[in-house]
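Left out: one protein chain. Kept in place: all the others.
Chain lettering (A and B) follows the sequence in which the chains are written, and residue indices restart at 1 in each chain.
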Amino acid sequence: MDAGLLAQYVMNGLMLGMMYALVAVGFTLFFGVLDVIKFSHGDVLTVGAFTALATFAGLRGIGIDYGPINLFAMLAVAILSMAALGMLIARLIVLPLRSAPALNVLLITLMLGTVLRESVRLFYPQGANPKPFPALLTQTSIDLGRFNLRLDNGLMLAAGVLIIIGLQVLLNRTKLGLAIRAVAQDEETARTMGINFTAVVLMTFAIGSALAAFAGVINGLYYNEINFSIGLYLGVIGFSAAIIGGLGSVYGAILGGFLFAGLQTIGTVVLPFASAYKDVFAFAVVIAIMAWRPTGLIQEKISERV
Amino acid sequence: MLLRSRTSTMLAVTLLAGTLVATAEAKDKVKVGFIGPLTGGVSVNGLGGRNSADLSVRLRNTDAKAKYEYELVVLDDECKPNVAVQVATKMAADNEIVAAATHYCSSTAIATVDTYHKFGLPVVVWGAVLPDITYRNKYAEVHRVNGTMINQNEANAELVTKLGYKTFAVIHDTTDYGKGHNQYFSEALAKKGGRIVGTFGVTADQQDFTAELTQIKALNPEVIYFGGLTPIGVRIRAQMDKLGIKAVFDGTSGIVSEAFIQGVGPLAEGVLAFREGAPTEKLPGGKFFMEKYTAQKYDNPPEAYGAFAFAAMDLILDTIEKVGPDRKKVIAEMASVKDRDSIVGKITFDDHGQNTVPIITKYVIQDGKFVEWDNSEYTSGKRKLPGQK
Partner (left out) sequence: MAEAGQKTNAPLWPGLAALLLATAYVGTMLAAEKQRTIIALLGFGIAAILLAGWLRLLEPVGRSFADREDALGALSIAATLAIGGYFREDHFVLLLVVTVLLYSVATLGLNIQFGYAGVLNFAGASFFGIGAYTSAVLNTYSAVPHLLVLLIGGLLAAFIGSLLLLPVLRTRGHYAAVVTIAFALLLKTFLEVNDVLGGPQGMQVPGMKLLGWSFNDNITIGRLSLSFYMSYFFVSLLLLVAAFILVRRLERSWVGLNLDALRLDETAARCFGLNVARWKIIAFLLGNFLIGIAGALFGMVGGFVAPNNYTFADSLILVSILLLGGIGNPWGLIVATLIVVVVPEKLQTIQEYRFLLYASLVIAVLLFRPEGLLPRPVRRYFPGWRP
């Protein structure tokens, strides 16, 4: 296989990996702070994507059709509204159920995800049909032999990387990040240190959901299409990626995301005419990893009081 | 005395007339069914078909000479075989429904033939093109008014080889529909001397085609033949462009839909498609159908197969009028349909219940519209397809 083809595969893998990583980071943040798996995360992504689409349609309706402004507005509206949705979910569902058995929370968030997905399908006009997403980034591409480098893919990849770096900076260099890490480590002690637990939790959910909204818009721009079930697939993969990387570790989530994308790409390359098996291959590896390392590649440090 | 007898006669006559009118208006209600994809990626075709069948029932109900009053029962098969079997079971198990016009998606139609046979429900297929639907078994219950995919693929192969293309890649969906297209196109192309460099099967709801398209790019074909429906057709065409693949996109009746043009936007220019049957306006009853359809102000156009759905439902209603609302009698009567007039031309069912539709329309998308190939600027040479000599 020549370098151009390889580069194309690598590029595809990187784009997928970035999207998975963004979702996985959200899962890990929520788990770290509240010990809860918020399964509806993937569907928050879907709602974010549809919100962006609705914003676009709205702006078009009132006559604003300038690419960068539309894109900026879509991102802003999607991110802010999803942040609000995330906080709402945290406040109304996740926080009150902190003392309930973990399974109940898992199931509630799973069902919540279904509610979000079905709401989009039923209440968005013709939600059951796939919807074209506007191509708002530059369409130019550079041909490097067999490898076709599209500038918009490059831009999205760069943006994704920046966001992840930004998140790391937020977590490690700011006071809010310090508060989040403190709460993730030990809730009681953090509270005694004067950290406003509820506020920190809400902020964390807001950040995670905002990341999901960003991933949703990127997804729409990449495929030029969104439909109501993209969240389910991405959510499960994001969750698996977070688990592989080890819940509670942001680096682990990013690693897991790119690893999963890598597995899918390897699956495609190794089985050229049966590339449909790539998902089977990837999930089988996930199960195998779970059998080998039950708490993920980057071990979660749990101590159980007996 | 005379006056009283005249009044009483008049009274009696009025009463009699009234009773006659009353009984004439109390027609027996008969239920007929319609199944199509009302939600999901190909819903515009399903809704168009449903509206057309509904139009047929409405027109019949306003006809004073009709013996029965018809009620249309509509079910959604979502273009998924398992859902189709469930709704087909539901419809066929309801003994009040006498006959039904069924299915746009071939994957659903082929999955349900056994169900209709099991329950003895006569059906007329209006949009699915897979030959196996009528030819795999000899079920007296199953009939079809539209044509099969064999002819459109032959016309397809002929056109593309005539234009000088030699290398082809095939992408098809893995339902029986896509596999059927793959089979018939490959056979037709082999006869004309074309060479297929790669065949790729994809799932009907697949999102990401970069894997397959990257390999296709490496194989460098001149034409990409697509055997599948609009939703993934849109994605493949868009992702082809993203990867910089400059081949001709050659589709089938599955993409003859406004939704395809809306989905890909400017990338639709120069896409080929084929379809059995003349365009709706050119059908024998086309103008009549379009007039009545627009008068009803449906919120969806009839799309490519609306006229066939109308013809199917008309045929069902005619048959029920003739033999009464009895499933077995309808099946017996439909076996003898020969040269029956309809808006799509004369309908004759062969021994497998299949109608022959001789004309194949060749389309190319030009300026955002489906234009017949022979009338397009591509034939005259004013525009050229990618790689056209």
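Everything below uses one rule, namely that contacts are C-beta pairs under 8 Å (C-beta built on N, C-alpha and C of every residue); 3 or more make two chains touch, one makes a residue touch a chain.
Every value quoted in this text rests on a predicted model; they were computed, and no experiment measured them.
Shown chains touched by the missing chain in the whole complex: A, B. Only one of the listed residues, A:3, A:76 or A:287, touches the absent chain: A:287.
Touch with the chain omitted from the figure is made, among A:110, A:135 or A:195, by A:110.
For the chain missing from the display, the contacting residue among A:57, A:76 or A:102 is A:102, taking the whole complex into account. In the full complex, chain B contacts the hidden chain through residues 39, 80-83, 85-86, 89-90, 93-95, 107, 110-111, 114-115, 118-119, 173-176, 201, 203-204. In the full complex, chain A makes contact with the omitted chain through residues 31, 37, 93, 96-97, 100, 102-104, 106-108, 110-112, 114-115, 118-119, 122, 232, 236, 239-240, 243, 247, 274, 276-277, 279-280, 283-284, 286-288, 290-291, 294-296, 304, 306.
We adopt the following convention: only the chains that are shown with their structure count from here on.
Taking each chain's centre as the average of its CA atoms, chain A and chain B sit 40 Å apart.
Those residues of chain B that touch chain A in the complex are listed here as 39-41, 43, 174, 198, 200-203, 206-208, 210-212, 214-215, 217-218, 231, 234-235, 238-239, 242-244, 259, 262-263, 265.
By the touch criterion given at the top, residues 5, 8-9, 12, 16, 126, 128-130, 132, 141, 143, 146, 148, 150, 153, 223-225, 230, 233, 268, 272-273, 275-276, 278 of chain A touch chain B in their complex.
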